[in-house]
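Please read the structure below before turning to the comments.
Not every chain of the complex is shown here; the ones you see sit where they belong.
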Amino acid sequence: MRVTQIWTSIADAGRDLLRGRLTARRTSPEQLAADLLSTRGDAVGAALAHELVQQLAGSGGDTRIVFLRYLARSLEVDPARINEAAAGYAADPTAARLARLRHAVEAPRMELFRRMNMAPNGIGSLVSLREFLLRNLADHPEFSAVDSDMRELLKGWLNPGFLSLVRIDWNSPASLLEKLMRYEKVQKIPNLEALRRRLGRDRRCFAFFHPALPDEPLIFVQVALVRGMAASVQPLIEPTSEIGDPAAADTAIFYSISNCLDGLRGVSLGNFLIKLVVGELSREQPALRTFATLSPVPGFLEWYREAAVNGRLDTADNARLERLEQPDWVDDETFSSEAKPHLEALAAHYLMLEKRKGRARDPVARFHLNNGARLERINWLGDTSVKGLGESAGVLVNYRYDLAHIERNHEAFANDGTVVASSAVRSLIRPLAGDDS
Amino acid sequence: MRVTQIWTSIADAGRDLLRGRLTARRTSPEQLAADLLSTRGDAVGAALAHELVQQLAGSGGDTRIVFLRYLARSLEVDPARINEAAAGYAADPTAARLARLRHAVEAPRMELFRRMNMAPNGIGSLVSLREFLLRNLADHPEFSAVDSDMRELLKGWLNPGFLSLVRIDWNSPASLLEKLMRYEKVQKIPNLEALRRRLGRDRRCFAFFHPALPDEPLIFVQVALVRGMAASVQPLIEPTSEIGDPAAADTAIFYSISNCLDGLRGVSLGNFLIKLVVGELSREQPALRTFATLSPVPGFLEWYREAAVNGRLDTADNARLERLEQPDWVDDETFSSEAKPHLEALAAHYLMLEKRKGRARDPVARFHLNNGARLERINWLGDTSVKGLGESAGVLVNYRYDLAHIERNHEAFANDGTVVASSAVRSLIRPLAGDDS
Amino acid sequence: MRVTQIWTSIADAGRDLLRGRLTARRTSPEQLAADLLSTRGDAVGAALAHELVQQLAGSGGDTRIVFLRYLARSLEVDPARINEAAAGYAADPTAARLARLRHAVEAPRMELFRRMNMAPNGIGSLVSLREFLLRNLADHPEFSAVDSDMRELLKGWLNPGFLSLVRIDWNSPASLLEKLMRYEKVQKIPNLEALRRRLGRDRRCFAFFHPALPDEPLIFVQVALVRGMAASVQPLIEPTSEIGDPAAADTAIFYSISNCLDGLRGVSLGNFLIKLVVGELSREQPALRTFATLSPVPGFLEWYREAAVNGRLDTADNARLERLEQPDWVDDETFSSEAKPHLEALAAHYLMLEKRKGRARDPVARFHLNNGARLERINWLGDTSVKGLGESAGVLVNYRYDLAHIERNHEAFANDGTVVASSAVRSLIRPLAGDDS
């Protein structure tokens, strides 16, 4: 019997209380929030939280924008109060004054969020509110502090110690599989039957769950158990591909990692998930020797274009780029085999040497390298899907996770941005024509 | 598959890394804590957290004192840093400077605690550490800030939205029932067979659980479904008492509420628990009309003695006190029937009028009144156990929970300390002899 | 921990024993069966049963035919022994002689089947063997006695007291839903997404399970909760149809009942299932007033043709039949509205008056009428699927289940074949032209 299931009884009692005296006034989420923050009673608090969550769930974009504006302005810290508390602490650094300062630097909306969590699906409501916020952040930079606060709160609540790792297979609830289908963005799943192949006995799928969101996977990873390090993804997800014997596999290929809830952006869970799954698979199938991803290079083509514009490439590179922009080049075998070494060299260059703020420019590379993986291999024509061609020029990369080295690799990357790569990848690099000058 | 179960695999990997290079140095919990705080790798972090939790679990009091001292001194806030950050913010109140100030006012041990939660049973380890701290706080007032930090952290993690309400009965695991037996402090349970009566079909027992502590009840309440408001507790827990028909009951008596984990002191859960159970029982048995506790008055006799010493009582009161201090007065029916009206009057006075810091002096009264209950009835000789006679002079009190009024009662008590009581109780009060002058 | 999961350990031990001494000889299922019947040891018995079940699982049709022939001939009753035992009993009717006679009339294969059930999935193996037998019964009438024995045994094992009624919805395992998809023969399900609509909140699906076949539904029924008695099936299963509020429904339409395992033919479960589901839905949704099926009339067109050939119909009826045999008549609205009253009359006649062996000729009618339902309404163009048009000329029938009358209806039908029908249906009947003469 979970609290959320019977929570309504206490909220109902509170709602009865509210009805008589306050109905007229409490029409907006902002009013409800203000009341929720000022009440000291649990029952009324639960009722208010319940009503606020329900109002938000049913509200349109305009209402939500108004509510976010309220959070941003009316429930913001008070600089005067901070300065006063800071001065008090500076004069007399006691525990009490420190507590007052701490209280002053926390925006009052934090307490509101905590109280909203008393409502059934409170956390779900916050995640969804933040998802809305993030979609509108570009137009409303004033919501940025609200976003930070929500992220901090969710980070604390989703501490890895509270998560469950769940293996998903064809015996899992259809409703859950349907969600995976919807959340999978890397290697799209057209229907449930297509998902079936990905849950065959030579495949693995794991997800993180939080107890307060029992029906919502937070993030999931799809793995293929194969012989040898796979170089392309299409054969792995082909519904009619032959099903292998998992005990005969020596390699686990992590071919897709999907965050499910946009409202959890910045609450990093993928790093833990990968390592836990590596550990779990090592135990289940001791014959597995290699753990590696098959990952896109989503910023490659964009960078290629930039480099061309900036005159960093030679004529042949520029000509190849033009061909890559035309449809159907992938069927032109003459071109693609000629292009192979050059594209691999450019990809190696891009992944290892191109930086932003001192770290790898490619976001996927940044994630795996920071997570302790090694850039293992570059696979020309590894992903020939529309998306794969359009972003990565068909290149797919293996990042390798060797638990014995992830710590060292991570430190190297974190401390000075060093990209740890296999000698095969390192040897691909050649200086860019335009950089020589 | 919970994370804690397979968490070890990642920690094992991390431990392999640690073994070679660091074994010699990492001998103390303080070293482990320092390393855990400075590492940026998940695997090593998990391994360090695991080892730290295990070291603390096996450690004796001396080691724990040293570790707490480390937390208190080395992982304390740095006033200079706070003041500097505050000055920066005062000069230029940007989001970045506010973030810096927030970081400065949080003691570094908070991050340590969060990282310890990556270990299996991390939260259990922290709860147990705090229990030790609280036992030694009187001798070590310097641990007070550590205690506050732990309480804040646990409060956040044990947000009611994350708790489960679980009904416990005779089909519950024996290991869990054994824990209830051990944790029950109000109405002691001598053995499992005695507990059986308390789980009969006219009894209810509910507990809060947190998903990360699946085997540990946090708090539980025992309820008897009866006809009429019970005035004494012994008949309710008597193993051989007749079992009633729950559908025929009109009253639910909450005769015992026990916090299970000393390390959660100050993390208030009882208020929620009572109200949820009232709501749940209302739904299960709509014939229930009255919800009331049967509660001790633990400070009554102590106050009686104080009042006598301070000359606030008359000669007859003083003589009665002397008799109450002698053994076996409870069997002296002449005395007890003569004393009844006087003791009831004193108890009513004590509960309604005696204050500390502006609120009811009796701790149990304070809890229920603040929680919105009404002081309903005073029962002479309601608890004739040794503990009941020794603390409450045998007096037992009903506090009544009426969901329709708890909010109003709570506000009255919280705003100006008003004790809401039935007219029956109010009419018992008489002025104290010594207060007249 | 189910026995079947660890049963292998004892079977393994037995297998070790077998290996040395018997391998050579035990090559065929018949040898294994003979050994299994003669052994008195549990471990060897379990090992033999396990091996026999596995051999049969992997065997082709020829092997199975040989095995069935062995069951039919070598494990048949011995008439001489029966007659001898009968004579003994006639001479001296003691309990011991009765026991001997009982033993003699039971074919030895019954004991073999019971012992096969010691193997993991023993019952599943028998069900599958019987399915094979039934497919080959026409060519092998000598298997008929084996079939009867298996049916008797399965009937005893699948006594309703041992079944579980399970509600299936979109949270059920995908693997189970996939099975429903495959087993549904009445209203075919093209893919899992199509099934989703049938599991919406205004739909219900229930199945019987047996504990020894935990992954195999035995029979399932699909129900739509609607307002008013539905007259056609397509709107109910249309994936894009609007989802209704189950609480607002007054009628439950049982639009499909599917037996899952062909090997259970003759083990009647549908009658129980319908009544249990009526009871269960009454409890869940007290507003439901009407419980009725939407059923095909699978023998209607066939009978129509027969009646035409036999000169029982008039010229117009014959002309309509000719039109019904042409494709696309269903789109010819002029025809179909002219034909409506005539077809309804013929269908009413067929269902109420045409008999075989004294009972309703139509198999679906026979099932529901014997089960206590009432023939409630005839729906012209209720099922315009290819199958519906090809067998039932598009006619669909509501059989109504009123728990207050099912006993009486059943008795009327069972005792003298009386078809209980609504006055609306009764009034449709007109004498057949050819029957007049």
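Think of it as A, B and C in the order they're written, each chain with its own count starting at 1.
The rule we apply is simple: a contact is a pair of C-beta atoms (placed from the backbone, for glycine too) under 8 Å apart; a residue touches a chain by one contact, two chains touch by 3 or more.
Quick caveat, the model's predicted, so the values are computed rather than measured.
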- Full complex stoichiometry in copies [only 3 chains shown in place]: 4
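Everything that follows uses one rule, which is that only the chains that are shown with their structure count from here on.
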- With one step meaning two chains touch, work out the least steps from chain B to chain C. 2
- Query: Where the centre of all protein Cα atoms falls, which chain's Cα centre is nearest to that point?
  - Reply: A
- Given that chain A is a copy of chain B, what angle of rotation, in degrees and a multiple of 5, matches their CA positions? 180
- Distance from chain C to chain B - Cα centre to Cα centre, in angstrom: 60
- Query: If you average the CA atoms of chain A and of chain B, how many Å lie between those two points?
  - Reply: 39
- Using CA atom averages as chain centres, what separation in Å is found between chain A and chain C? 50
- Task: Name the residues of chain B that each touch 2 or more other chains.
- Result: none
- Task: Sort out for me which residues of chain A touch chain C in the complex.
- Result: 170-178, 191-193, 196
- Query: Which bits of chain B are touching chain A when the two form their complex?
  - Reply: 1-4, 6-10, 12-14, 16-17, 40-44, 77, 79, 82-83, 86-87, 89-90, 93, 95, 98-99, 101-102, 105-106, 114, 117-119, 122-123, 144-145, 148, 156-157, 159-167, 211-212, 271-272, 275-276, 278-280, 282-283, 371-372, 403-404, 406-407, 410-411, 414
